[in-house]
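Written below as structure tokens is the structure these notes are about.
Note that one protein chain is taken out, while the other chains of the complex remain in position.
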Amino acid sequence: MATVSLISDEAASPEVLAVFDDIRAVRGTDFINNFWRALAHDPALLKATWERLKVVMGPGDLDPLVKEMIYIAVSTANGCSYCVHSHTAAAKAKGMSDAQHGELAAVIGMAMQTNGLVTALQVEVDKVFKA
Amino acid sequence: MATVSLISDEAASPEVLAVFDDIRAVRGTDFINNFWRALAHDPALLKATWERLKVVMGPGDLDPLVKEMIYIAVSTANGCSYCVHSHTAAAKAKGMSDAQHGELAAVIGMAMQTNGLVTALQVEVDKVFKA
Amino acid sequence: MATVSLISDEAASPEVLAVFDDIRAVRGTDFINNFWRALAHDPALLKATWERLKVVMGPGDLDPLVKEMIYIAVSTANGCSYCVHSHTAAAKAKGMSDAQHGELAAVIGMAMQTNGLVTALQVEVDKVFKA
Amino acid sequence: MATVSLISDEAASPEVLAVFDDIRAVRGTDFINNFWRALAHDPALLKATWERLKVVMGPGDLDPLVKEMIYIAVSTANGCSYCVHSHTAAAKAKGMSDAQHGELAAVIGMAMQTNGLVTALQVEVDKVFKA
Amino acid sequence: MATVSLISDEAASPEVLAVFDDIRAVRGTDFINNFWRALAHDPALLKATWERLKVVMGPGDLDPLVKEMIYIAVSTANGCSYCVHSHTAAAKAKGMSDAQHGELAAVIGMAMQTNGLVTALQVEVDKVFKA
Partner (left out) sequence: MATVSLISDEAASPEVLAVFDDIRAVRGTDFINNFWRALAHDPALLKATWERLKVVMGPGDLDPLVKEMIYIAVSTANGCSYCVHSHTAAAKAKGMSDAQHGELAAVIGMAMQTNGLVTALQVEVDKVFKA
């Protein structure tokens, strides 16, 4: 259970509803997930987070699916279960195949492993990487 | 300074040299970075790590550049400075543009932020994400 | 489920009961939360942890409510769900308002984000910060 | 060394300079620290991060000094050396005393310790904390 | 719920079944835990992970029980609930006593605490440790 209640549409203030409406419009769905309903206790935080997320995760020099996979990678390393679930769902909705999902997991595992080896042995950065 | 010495070519055993040679062949460079020279104290660990890395980071259902960016994302969340440096160099060598680098950083930052918000508020996973 | 059983008052040794009694006296409640009941398998660990917590989290140069918020911040970054729940309850009991809770979450999110940006870009510490 | 170069005032575009000018005005100093000069490669990321930081870390329901200490706590748990240095400098500039610094460290250490104990023993959240 | 389905014996391909059979033979049990059934979506990842785990966690210069305790320590610091549960079960099966379990938790807690203190104060590595 969250440490705050989830704000329903009925309980939402006009400024919260405006954000919810924009989320619905951008995503083409009526569904608002718990994250936004929890943030809605602080309308300024809700609005700032959504406005920024919309830009950062939208099309750009990186493909939106690639962005979702990067998001999953960070969320995995941070152990955020909610975030892994929600962004895996988003990645699948954007076309991530089972084979891509498997490779994503393999790369994450490989990176975690070498992160551990490097830090355990305190390997120093090669000069060439700093050039 | 590393907690182990770095194994030079001169000090390397034949089985270590065989791995070094394969790294050189696969990467098309004579340069062996410190990570492998540190691992070389344990030839079995060196060989197993390289053999697996070669497969995982090679071409597949995900583009090698995408894999490097996922690697950077994990390494950032884990705070592994060496890994961020070495895989940023690898990503640039595989064509990562400055604009892509900026977007990668922005997505990592966004993910870290919402990881924090979700965990601070202990938001529960929506049922739809589990379906 | 915990990897150890929880020690009830009935099953507690005299030295464990003495710690439980002190927790009850200091907190002004009969309730002993699961953390202490799990630690009670190792009476020395239980006692040392409680004795130190009592001092560290008590009044000092920082307000006890501020200390609880710092505790929540660390627990969030470490992804400790139990700790976020228990210390959010403690912070509310010490007067944390909904608005303060929202600001706490926003600061945590902001810090996580810039932690990620700084590490992804490997920004070096300015000389002036070391002076 | 950072994985991107630092943008000097001379090399900055007008939109980057506008952000730098606002940082200078808000902080009442001519000094721009490396973090902003690294972000300046991506003017939109620079502007969004600064605009949000200015609001989140400014006066509100939590004292700005308390916010800096929360920031240090998160940055410590995430192992971000740059962030610990820069926000410790900021906290001192906002009046953090040596005694408060010591208590901050003690609370961070205490939280880290119990995070570890709770997770090692997989203690379940008490029902009362979810109510 | 996992983000992938769990592969039953009935649904397993011959190469997956061969790995399952080896797990059963090495461990002397018919039980295959969820981790392997989730990995089985990617037979190459399943096989590589198991083959390496079998070697790394087997007898060597460190006792297998010591290896399990190191595994628990890493998994705790990373907040991996599944991993703490499964490796605590494995450690108990290899003879970890309640007293050893308590000491393991105490050492983990102590390390977490001093990790936090060191990072909060940004203590520099003594020259003697680098020699």
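A, B, C, D and E label the chains in the order they appear, each numbered from 1.
Quick note on the criterion: a residue touches a chain if its C-beta (ideal position, glycine included) is under 8 Å from a C-beta of that chain, and two chains touch if they have at least 3 such contacts.
Source: prediction; values computed, not measured.
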Among B:Ile23, B:Cys80, B:Met96 or B:Val123, residue touching the chain not depicted: B:Cys80
Just the residue numbers, please: which parts of chain D touch the chain that's not shown? 79, 84-85, 88, 98-99, 101-103, 105-106, 109, 116
Can you list where chain B touches the absent chain? 3-4, 41-42, 45, 49, 74, 78-80
Take the complete complex as the reference. Which residues in chain A touch the chain that isn't displayed? 72-73, 76-77, 79, 81, 84-85, 88, 104-105, 108-117, 119-122
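The working rule: only the chains that are shown with their structure count from here on.
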Listed by label, which chains are in contact with chain C and with chain D? A, B, E
Between chain B and chain A, is it the same set of residue numbers doing the touching on each side, over half shared, or a different set? same
What's the rotation angle, in degrees and to the nearest 5, for a C-alpha fit of chain A onto chain E? 120
Quick one: chain A and chain C, Cα centre-to-centre, how many Å? 26
Centroid distance [mean C-alpha coordinates] between chain E and chain D, Å: 34
So which bits of chain B are touching at least two other chains? 1, 52, 73, 76-77, 79, 81, 84-85, 88, 99, 102-106, 108-117, 119-122, 130
If every chain is a node and each touching pair gets an edge, what shape is that graph: line, ring, star, complete or other? complete
